[in-house]
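What follows is part of the complex, with its chains left where they were.
Chain IDs A and B follow the sequence of writing; residue 1 opens each chain.
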Amino acid sequence: MGPGAGGGSVEARAFALGQLIARAGWVLLTGGRNSGAMDAASRGAKTVDGSIVIGVLPTDHRTRDVSDAVDIAIFTGMGEARNVINVLSSDVVVALGADTPGTASEVALALKAGKPVVLVDSTEEAIRFFVSCGPALVRVARDPTDAIAQVHDLLTALTA
Amino acid sequence: MGPGAGGGSVEARAFALGQLIARAGWVLLTGGRNSGAMDAASRGAKTVDGSIVIGVLPTDHRTRDVSDAVDIAIFTGMGEARNVINVLSSDVVVALGADTPGTASEVALALKAGKPVVLVDSTEEAIRFFVSCGPALVRVARDPTDAIAQVHDLLTALTA
């Protein structure tokens, strides 16, 4: 999860995360739109053979808004309520820059649902707040590689 | 789409439909539960190498209710509102026995969204009603093989 309107450094991080998620053999689920972190992560994943990218979209039909790198588009027609679905359908939520309202809502909904969250590139304010909100569920990663290592640990714990 | 509590003949038809959908190289999307037409169609699809089955579930987390034959489970936590997502995310809706309320709601929502619907094993009452509701969108199939032929025509028309 990450901002729909990301700048260059956010997109580079998102691209790396998508690529590492696909290399780990995991399915990538994003918000599906053709912009920001969603699109960059999806494109990163599609550089890997056999990758699967699911996009859960706020809109109700296919338009140019859908990232070309999404393999399977789920159209909800439910606007931001699709954030709930993103979170419930994920085993672990990786949030890039959780200081925008949309991503912040996904982190908060993940904590409400009891899902582990890994924060990457968050501001100090976001880290302090979300750690206070869900101390047992929130982890902070230095960079995409560290995030993936932490996801690996969390998935191992979940399936143990 | 089809009844969650199907008897033997519904399930045999659903199994055949799932298998034919996968053989055609299409992604199968179902309601994802471990019962009735959803489960049978998903199991049919998984007899085919390389098949992809998406299950869009009414529940908010993985339980025994999820069909083992679902590859990717989307948890909505939204009950019957997930029927809207099923329909919006499908290019063509194949409805098996549209005379149960849940499946009937999916056919009606598909017509509202302008999606083509192929009815298989419907009652006379269901056929007459849905044809009156959406004459340009509803087709009636004799059996799974005929349904797949009609889906093929519809997809060709959609991408033309």
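Here, contacts are C-beta pairs under 8 Å (C-beta built on N, C-alpha and C of every residue); 3 or more make two chains touch, one makes a residue touch a chain.
Here the structure is a predicted model, which means the values were calculated and not measured.
All protein chains share one sequence; of the complete assembly in this entry, 2 are displayed, while the total copy number is 4.
What we mean here is this: only the chains that are shown with their structure count from here on.
Mean C-alpha position of chain A lies 29 Å from that of chain B.
Interface of chain B with chain A (complex): residues 27, 52, 54, 56, 60-61, 72-78, 81, 84-85, 88-89, 113.
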